[in-house]
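Every protein chain but one is kept in place in this view of the complex.
On to chain A.
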Amino acid sequence: MNATPLIELDDVRVAFTGGGLRRTKTEVLHGVSLDIRPGETHGLVGESGSGKTTIGRAILGLVPLESGSIRFRGERIDGLRGTRRRALATQVQVVFQDPYTSLNPSLTIGDTLAEPLRAQGMGLADARRRIRELLDAVALPSGAADRLPREFSGGQRQRVAIARALAIRPALIVCDEAVSALDLTTQRTVLELLLSIQKETGVSYLFISHDLSVVRHMSHRVSVIYRGDIVESGDAAVVTSAPSHPYSRKLLLSAPVVDPAAQAERRRQFESEFAGARR
């Protein structure tokens, strides 16, 4: 159980500078620490504005840190720039929420997938072969390479986005609400795809979602984030089914379940715990 973490965030603070003359800073992450081990999925659950997406973007190097550190295999990666940051691209990849805006509408699927490969200096023929492998891995027909994103459904586009993330065999993929825009049945197949990829390649996921049941299904460990602070963290079974922090409990009890009798019970419990507390 003591394998060294693949990635380790220590007391990470992120602030955004507002516009205007005074340039007031708003801190959105107030010292977040978490780690992910090789082959592990760390689930990050929270509501809009909680800062969960910012954590992912900090790992990807898309937002600067105010203080704290991010280590990848023991090495500091926060604040890396230029060539060294690009070298890290082979290790850390991302799947975004919206399958409609995360693919450039004017590039074919093949071009989109070739991009990271070519950026790492792969030859044309090798890249073609790898693209066929990738499309196969995400269960898309190989003819898909010559087509444009608009010819695909949301679920298929998300498969393309996953293929792009997998292209250069990363060690960690940040999945930011990767299935939230998908229909229920499509969502389920994409989740199973992510799990089977993990089994085969040993990739780690940071799985960011607002949906407790999806996070429970995908993650070994789960952290609950609320207004820029992680309020509870631990094994998925504990945090997502029998949480101790009041906010985690509120998240759990507000998510409706499909069994009408169980849902009636859950709603009763929600009201007894939180109805009086509202405003």
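Keep in mind that, in the parts below, a residue touches a chain if its C-beta (ideal position, glycine included) is under 8 Å from a C-beta of that chain, and two chains touch if they have at least 3 such contacts; residues count from 1.
What we mean here is this: contacts and distances are computed from a predicted model.
Per its UniProt entry, the chain excluded from the display bears the name "Oligopeptide transport system permease protein OppB (TC 3.A.1.5.1)", taken from "3-isopropylmalate dehydratase large subunit", "Probable DNA metabolism protein", "Na(+)/H(+) antiporter subunit C" or "Oligopeptide transport system permease protein OppB (TC 3.A.1.5.1)". The residue touching the chain not shown here, chosen from A:27, A:75 or A:271, is A:271. In the full complex, chain A makes contact with the omitted chain through residues 1-3, 37-41, 47-48, 60-62, 85-90, 92-94, 96-98, 101-104, 106-107, 112, 115-116, 119-120, 150, 154, 161, 164, 168, 183-188, 199, 202, 210-214, 216-221, 235-237, 240-241, 250-251, 253-261, 263, 267, 270-271, 278-279.
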